[in-house]
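A single protein chain has been omitted from the complex, and every remaining protein chain is retained in its original position.
Right, chain A next:
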Amino acid sequence: MSYVRLSEIPRTISFRTALMFLALFGCSFFALFGYIYWQTTGYLISEVDTALHREVDRQTAQEPALRRTEILKHTEQDPEGRLPYTLFDSAGTTIAGALSTLPTFSAYDKPAEFFWDKANGHDRPIRYLVHKLDDGSTLLIGQDIHDIREFDELLVNALVSGGSLLIVVGLLGAIALGVSARRRLDVLSRSIKIIVEGDLSGRLPTRGNNDDIDRIAGVVNGMLDALERLMSEVKGVCDDIAHDLRTPLTRLIAGLERAQRRSLTQKEYASAIDTAIEDAKGLMQTFRALLRISEIEGSARRSNFTLVGFNQICADAVELFEPLADERGMSLVFKPCEGVDTVMGDSQLLFDAVCNLIDNAIKFSPDGSDVEVTVSADSNNCGISIRDPGPGIPEEEREAVFRRLYRSESSRHTPGNGLGLSMVSAVARLHDMSLQVHDARPGCRVDLIGKAQNA
């Protein structure tokens, strides 16, 4: 469950942020430590130098004979050579003191350092000062700075080990942060996956501390609330549909029960059964139409789109409806376009849509009038418009007429199930076409416009 692959951690933002801070902190750590190191060692060396100068001053002030005795005595008392004071004559030969030769030096009275190869084989760092005495002899005042060097080394070691520890702890921390972030995201993505799989009541877990992830989870949860509401609205549409189907169903059952109740003749029974079958077929047609619309709406049929010509489709539809219009003394005027009439689409669906529109136009127009079917095209678009001289659709109803099972007041008494325009609208949406109802003064014009495609 909570297993996190190590290779995934470097990709987490938390790990990267932690790493960046580790680098920043490391740099300041080294800067600070370097400063302390520089200050401390400088201080210790300057202390030694001060002591050397002071000793030179003291020795200079003494009588030469006394100085020699004192140095001899000092050498005797300092067998380890911690402070190797030595007096050389003008020829550089040792008069008194621990050192046998005068180390090379660049200038008098200027502190310098050399390694003293002692007789016992030890090699000690000495900081020293050479002073020319008034009597021609040379005085060397020195101090073993081995301890200071050792202290330096200790400091550097502390720096290195401390720095390494810092990096290790920092890296571990970064990994821990990365793992925890990864886990949290995993929990979130699992929740999202469950929701995607259909459990719309699911929500993303929050910790309540209002951190970044919490806030995003909050926003997503808000979105899910909206989605759930929409879904329940869709369910409401389904309930509407169920309600609309209940009326014919009730009529059907009532008719059958009436036939059962009354003692009827053979002929009356037959007619009751015929009525029932007609009603049931009507219901079946409504069902088929509904199924068809949802199939169109839910389909990925665009993959089967081919180039279809609006002229051909409209000609077929007009030809199909011509006799129907003729029966009512109407004429169906077809005006094909001259330019590019092809779009990408499904010819069956577009044919059905055009048929529905023509059917409506004929249904709502007065006898003896003209219905026009026009295909028009410009360089980008290609459209079909169907114009009828009927009562038209009031402005406020122009959106509603595309809703499933919607029947406007004026159409209550014409036959139909209120699904024709929903079907047209579903086809238009599937084809990314615009479908608009306009006022044709008098009457109504419906435009179905899509993107023209050159063959």
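The working rule: contacts are C-beta pairs under 8 Å (C-beta built on N, C-alpha and C of every residue); 3 or more make two chains touch, one makes a residue touch a chain; residues count from 1.
We adopt the following convention: contacts and distances are computed from a predicted model.
Chemist: The chain that is not shown, which UniProt protein name from "Response regulator transcription factor", "Amino acid/amide ABC transporter membrane protein 1 (HAAT family)", "Phosphonate transport system permease protein" or "Peptidase M4" does it carry?
Modeler: "Response regulator transcription factor"
Chemist: Touching the hidden chain in the complete assembly: which of A:Asp316, A:Asp370 or A:Glu397 does that?
Modeler: Reading the full complex, the residue touching the unseen chain is A:Asp316.
Chemist: Among A:Leu22, A:Ala51, A:Val220 or A:Leu324, which residue is in contact with the omitted chain in the full complex?
Modeler: Selected residue, touching the omitted chain: A:Leu324.
Chemist: Which of A:Asp279, A:Asp352 or A:Glu372 sits in contact with the chain that's absent?
Modeler: That would be A:Asp352, which touches the missing chain.
Chemist: When the complex is taken as a whole, what residues of chain A touch the one chain not shown?
Modeler: With respect to the unshown chain, the touching residues of chain A are 274, 277-278, 281, 284-285, 287-289, 291-292, 295, 299, 301, 304, 316, 319-321, 323-324, 327, 346-349, 351-352, 355, 359.
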